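I'd like to ask you about the structure that follows.
Note that one protein chain of the assembly has been removed; the remaining protein chains are unaltered in position.
What follows is chain A.
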Amino acid sequence: MTETPLLDVRNLTIDLPRGADRPHAVQDLTFTLEPGEILCVVGESGSGKSMTAHAVLGLLPKAVKVSSGEIRHQGTNVFSLPERDQRALRGGRIAMIFQEPMTALNPLMRVGDQIDEVLCYHTTLDRAARRARVVELLASVGLPEPDHLRRSYPFRLSGGQRQRVMIAMALAVEPDILIADEPTTALDVTTQKQILELIQDIQAKRRMGVMFITHDFGVVAEIAHRVAVMQRGQIVEIGTAEEVLNRPQHPYTRQLIAAVPHLIEHREDFTRARQPVLTAEKVCKTFHLGGGFFTPGRKVVAGDDLSLTIHQGETVGLVGESGSGKSTLGRSIVGLIKPDSGRILFEGVDLLSLSRPAFRPYRRHVQMVFQDPYASLNPRHTVGDIITQGPVAFGEDRHKALEKAKALLKLVGLDASAAERFPHEFSGGQRQRISIARALALEPKLLIADEPVSALDVSVQAQVLDLLEDLRHRLNLSMLFITHDLRIAAQICDTIAVMQKGRIVEIGPAKEVFGNPQHAYTRTLLDAIPGKGWTIPEDVVPVTRRSSALRTSA
């Protein structure tokens, strides 16, 4: 390529305020973005990838300053331009789409007006012309009935539709660079697939340069032309997608790729001969939202005739998109939600028919690990307190419980001294370990894990999954594993139940569900997994998983 790169970042260093965990957010960063290219920037949270994007757009927080280096846009150094020209450049030539489409759109403005605002600012079109352009833009991002949708407020749109509106807004002034900061992280897999296709399509049509920030190597495999891997503010590896994905050089890249969950053909050793621990029969739950004295609210069916059996030592995966009712079933089993009808049998006893005091002894047999490691630990209690509260509530001696808690902390891979510290002193992954220790403190027979790794970085995700896998063998636990990520389910589950709109549409051994999906929805989900076409290179797959690394061709 002989033409000047669209974006040329040279030796960019951004300082963090004093007291941060490192002196520079990004250090000595050099990369280019050519026209018609998708550059994926990959790294874990805190690696400085978003900071880089924000620097390009001049969106850095006040305390953070660019200390050296330059960002050249088609040859001109952005920092040397006067403030006005910088602004024109940012809105006009470089556009950005954000991770969370709900907060990026103004909730009090109709979406059409929000796009119109951009046009008003950056073009000289008159009212009618702008209106036509808004409709045209909304149509170009694949939104149905653009003329009608133009007048909707953001809350009426789904997550995917909002992200499409964001993209339409970004395209309004025909930018030549599009910066996408984790644009699909908050979306379901099937929606993610559509948005990725849309971005690729638009990029190819307009020969834009796209800087795509993500933490998901599956997404990278799907769309990237070139890949830059960032670690602690530095680019450790940059190259074509083919090179980085299939022949990673840097140890950090190899580590990240090894941690990527991938569809594997699952162990066959599981036998169904064992006793069922928990059986759910025809569980139904409908939520009534809104409404008042006189107006009926909206009905949401979260559970419709759900039946499921978990055997001794089995891990059942409950997969589906957000709102499909996965968590409702999990929470019904631990008694946080009362289903409208149906039976939940634990070792033959119907938990739903029990009164509160009669149900209480069963609580200790069924424990839960929650999704958000930041919200699931009381910030005012020490870790030791958090773990021992359960056993103490069941009448165990406090000192004995504390000794046991320390042993548990070691079991989940933390130091026993962690018991005296507070949750905020731990990272997300460590907190999730504490959460697991708390659940184990009651010596449960069944563990409900509700998206236990979806808030964690990939490498941490892999560690926590390994821990769960290890514990379940050692303690002979049964587990209901709720997740939206089929790749994770494939790694850890024996049996898979696929949920859609409150119904289990397919249930069966993992091998069969992934290898020979029967229901159309299962096939759609499998088809939407990013990076299907990419096989993780043999030499970076860690030994523990290598034995079963036979991929299904979905």
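Just so we're on the same page, a contact is a pair of C-beta atoms (placed from the backbone, for glycine too) under 8 Å apart; a residue touches a chain by one contact, two chains touch by 3 or more; residues count from 1.
Methods note: contacts and distances are computed from a predicted model.
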Listed names "NADH-quinone oxidoreductase subunit N", "Peptide/nickel transport system permease protein", "Multisubunit potassium/proton antiporter, PhaG subunit (TC 2.A.63.1.1)" or "Phenylalanine--tRNA ligase alpha subunit", with the criterion being the UniProt name of the chain not displayed: "Peptide/nickel transport system permease protein"
Candidates A:Leu12, A:Val334 or A:Leu402 - the one touching the absent chain: A:Val334
Touching residue (missing chain; options A:Phe370, A:Phe481 or A:Trp534): A:Phe370
Touch with the omitted chain, as defined above, among A:Arg274, A:Arg360, A:Lys410 or A:Arg523: A:Arg360
Residues of chain A (touch criterion as defined above) contacting the omitted chain: 331, 334-336, 360, 363-364, 366-368, 370-372, 374-381, 389-390, 393-394, 422-424, 435, 438, 441-442
